[in-house]
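Let me begin by presenting the structure, written as structure tokens, before commenting on it.
One chain of protein is taken out of this complex; the other chains stay put.
Chain lettering (A, B and C) follows the sequence in which the chains are written, and residue indices restart at 1 in each chain.
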Amino acid sequence: MDYQTLLDEIAQDIVPYFGLGKVANYIPALAKINPQQFAISIATLDGQQYSTGQADTRFSIQSLSKVFMLSLVLGRLGDSLWTRVGKEPSGNPFNSLIQLENENGIPRNPFINAGALVVTDLANSLYGEAKAVLLDFLRQETGTTDLAFDLEVAHSEQQHGDRNAALAHFMKSYGNMVNPVDHTLDSYFHSCSITLSCAELARAGLYLANHGLSPISGQQRLSRSQAKQVNAIMLTCGTYDAAGEFAYRVGLPCKSGVGGGILAVIPGKLSMAVWSPALDSQGNSLIGLEALDRFTTRTGLSIF
Amino acid sequence: MDYQTLLDEIAQDIVPYFGLGKVANYIPALAKINPQQFAISIATLDGQQYSTGQADTRFSIQSLSKVFMLSLVLGRLGDSLWTRVGKEPSGNPFNSLIQLENENGIPRNPFINAGALVVTDLANSLYGEAKAVLLDFLRQETGTTDLAFDLEVAHSEQQHGDRNAALAHFMKSYGNMVNPVDHTLDSYFHSCSITLSCAELARAGLYLANHGLSPISGQQRLSRSQAKQVNAIMLTCGTYDAAGEFAYRVGLPCKSGVGGGILAVIPGKLSMAVWSPALDSQGNSLIGLEALDRFTTRTGLSIF
Amino acid sequence: MDYQTLLDEIAQDIVPYFGLGKVANYIPALAKINPQQFAISIATLDGQQYSTGQADTRFSIQSLSKVFMLSLVLGRLGDSLWTRVGKEPSGNPFNSLIQLENENGIPRNPFINAGALVVTDLANSLYGEAKAVLLDFLRQETGTTDLAFDLEVAHSEQQHGDRNAALAHFMKSYGNMVNPVDHTLDSYFHSCSITLSCAELARAGLYLANHGLSPISGQQRLSRSQAKQVNAIMLTCGTYDAAGEFAYRVGLPCKSGVGGGILAVIPGKLSMAVWSPALDSQGNSLIGLEALDRFTTRTGLSIF
Partner (left out) sequence: MDYQTLLDEIAQDIVPYFGLGKVANYIPALAKINPQQFAISIATLDGQQYSTGQADTRFSIQSLSKVFMLSLVLGRLGDSLWTRVGKEPSGNPFNSLIQLENENGIPRNPFINAGALVVTDLANSLYGEAKAVLLDFLRQETGTTDLAFDLEVAHSEQQHGDRNAALAHFMKSYGNMVNPVDHTLDSYFHSCSITLSCAELARAGLYLANHGLSPISGQQRLSRSQAKQVNAIMLTCGTYDAAGEFAYRVGLPCKSGVGGGILAVIPGKLSMAVWSPALDSQGNSLIGLEALDRFTTRTGLSIF
């Protein structure tokens, strides 16, 4: 079966799931989104792209930004990054302070909020103003010039950002936050507020499927080994406290965001993005997981 | 490069690591082993086997037994198993009670001790005497008739088994342990005491590389989907608190034991075993990890 | 106002509270008790005793036994006891394993279950068969010969004793349990099953009000300093996770049991016991706390 037909079938299959789950409501700017939206898009290494649903509607990438910011820092710093953040699954909800306290301010991985704040702090040290560099990176990797921060969302995050502020100050108390906390938070909230469409997100992930070399921008974003590392961390840590569930059902490196987007990578083959705003109890797109499960089951594509 | 040459090279490469790490010393029967031993063996789906080092020397499989016991139970029970044990990484040392208390007696995955005890309890319910069924399974999957429990090790584990007894009683207090605790512990300690050689262990893992169908015994041990599930759980949970490190450096589903053995699976291709008794600080074979890292780096074989 | 009049008034005041709270239901033998019972009794150092309500009805002393067992061990061992159990409040529900794991098998105080099991283990080492020695102690301190274990309760505790078994095995894994776990549990469950009336319990506490010298038996049960120590531990740790609430409202050293009894001590003056089976959410007698609050408020007696 060709990809287009399969995607169209999946778009039919998930219709009964509309109404399940809940959109993120911790900030008003996200809470008002219409949950009955869905898109899926595949970008292959040989330059094809297949999409269905509202694949050109932009949504808040939120934690998906962590993959790209991590790539920006890992590509520049290499393994010395791992003195400031771990790469083990956390086994706790995504913003827990307990583990951070037990482990002296070193977050367990770059995809929990604490870890992403450390990566953002590093990115500011390396690049000066990380949020602008990230936006530029995404413009290049999507081949789109009009990407932007959603300032309403960024502002709303800042208004409700006390838990992230707590994490940042807590790590600073351990010496694991170099720049001023306010700057790091500003960079982090703006990075999360960037909007991408499903079609754009699928393209943006291609360098991860291609051993670090982007077929879009032509740039070697990560070394072959680093690309493998990012995929490994996506698989073990990319979907909050459901990494095992995703590995088990989907069997692909995935990263999700509370805006309802999920990026999945099949190394050597393709990058895909799925989006539907309603979340399951772990904070991942409920319909997104269903769609990915169907895709890998029917194609037999899985890393396992 | 052919596998045999590569294995021989790796056997040379790891020589400088002898002397690092420490053999498991929590029971006398394991503490007395000579750490300067090493073996690696590959069994391919097309029936070849390549080995180097002391590949016919048997060692205590310890936690490697958890993969096979899980297969026995999952193959029979299917997904209803997951009401009694989770499939998420634990993010804590392998026998921590904290998470168990937070999650009402449901262990996070089948590879931490608590989870393995639940699987053993289920196996006793399903098979009557799980340890005998497991031994028989391994005899069939290795094509060897003389496998046996190491009764000195089993007895020694029992003598020092208070932490596992605590876990079992604790879960029983939540209703998640059906059979008498003493029976479960006896089954568990005997299962861990089985000895296999590296060559035997590599063969025993072939059904996991072949979508559940064993090329050794000809039996469908797991469905295609279940084999994928076991591999996924090995990747995310198979190496204590270093699953991220293994995914990152090795990039294959692996399961380790404190006897110094590690099983790794390349789905669709081969099963491999490595053994060297000295452990790193996470409880995985220090030289085993080095050897697997070299293997996947030089062959480019990785699921990522 | 004289004590008798005050007690009679309190007995009237608490009537509206009948129906609130719940009797302990973790074992059937305790769950069947009629909650609408109440008694209070005061024994003064000058030999008077004042009681009201069902002050001669015996009830299960449960955790109240921990005070007397502690006295038996502290009186004999002195401060070397504190190498095996702490004397700090626990800040967690009474049977939590988390703190025990954080603190390497040394329970925080002798009144959480783990601590009481250590004290019982020590008592067996010192006295051979601690439960018999405890029963004898209580016979002497109440001046009553017919005290006995409630074997139905002891047996019921044993049937539902997996959490205590888990605690004991866990501490044994740290080397903090010397005798066989089964023996310790048997001693512990039998000690908890002893029944006393309110009048008897009040008398039994007199040595704590009299600097360790019992006016009943004439024996110096504890040194002056040790009696002060036991009272201090009662105040800070005697009422599960409500020690602060008791200190705040009652202002006296108290020890409670899930059978609904509470012992309170006014050093230099009197010992008092109150009993009513229904418990509040912390596991203390709901009406017992109300009665003690009224007593100290109206008399102005408080250590603060």
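Some points to look at:
Going forward, a contact is a pair of C-beta atoms (placed from the backbone, for glycine too) under 8 Å apart; a residue touches a chain by one contact, two chains touch by 3 or more.
The model shown is predicted, which means the values in this text are computed figures rather than measured ones.
Counted over the whole complex, the shown chains touched by the missing one are A, C.
For the chain left out of this panel, the touching residue among A:33, A:77, A:132 or A:166 is A:166.
For the options C:89, C:105 or C:261, the residue in contact with the chain missing from this view is C:89. Only one of C:181, C:233, C:263 or C:292 touches the chain withheld from this view, namely C:233.
Seen across the whole complex, the unshown chain contacts chain C at 86-92, 99, 108-109, 225, 227-229, 231-233, 235-237, 241-245, 247-248, 251, 253, 267, 297, 302-304.
Even with one chain removed from view, chain A keeps its contact list with that chain: residues 96-98, 101, 160, 162-163, 165-170, 172-173, 177, 181.
Assume only the chains that are shown with their structure count from here on.
Listed here as common contacts of chain B and chain C: no chain. For this pair, chain A with chain B, the centres built from the Cα atoms lie 32 Å apart.
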